[in-house]
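Report on one structure; see the data block that follows.
Left out: one protein chain. Kept in place: all the others.
After this line comes subunit A, so read on.
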Amino acid sequence: MSGRRSSGSRITEDEINELISKLQLLLPEARRNSMARASATKLLNETCNYIKSLHREMDDLSDRLSNLMLTMDTDSAQAEIIRSLLLH
């Protein structure tokens, strides 16, 4: 970051612009395109929605994993997962 700001709760205009660009980069491609000229508020909202959707995905995947539990052999799964993650 360029300059150190005091950690007060006021945000300067520079900080706002920095935040806007950071938030834009955070969103996945699909959500980013409509945000080309978005205000900080819109970006904050979209980021919120994105995070909530990730939370829902976690809920859903936990549910599915739970149903698959009986077949789970975690030791061989461990090797397989790590292998596939490292190959990416």
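One rule holds for everything that comes next: a residue touches a chain if its C-beta (ideal position, glycine included) is under 8 Å from a C-beta of that chain, and two chains touch if they have at least 3 such contacts; residues count from 1.
The definition used in the following text is that contacts and distances are computed from a predicted model.
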UniProt protein name of the chain not shown, from "Transcription factor IBH1", "Septin", "RNA polymerase I and III subunit D" or "EF-hand domain-containing protein": "Transcription factor IBH1"
For subunit A, residues in touch with the removed chain: 1, 5, 7-9, 11, 15-16, 18-19, 22-23, 26, 40-41, 44-45, 47-48, 50-52, 54-55, 57-59, 61-75, 77-78, 80-82, 84-86, 88
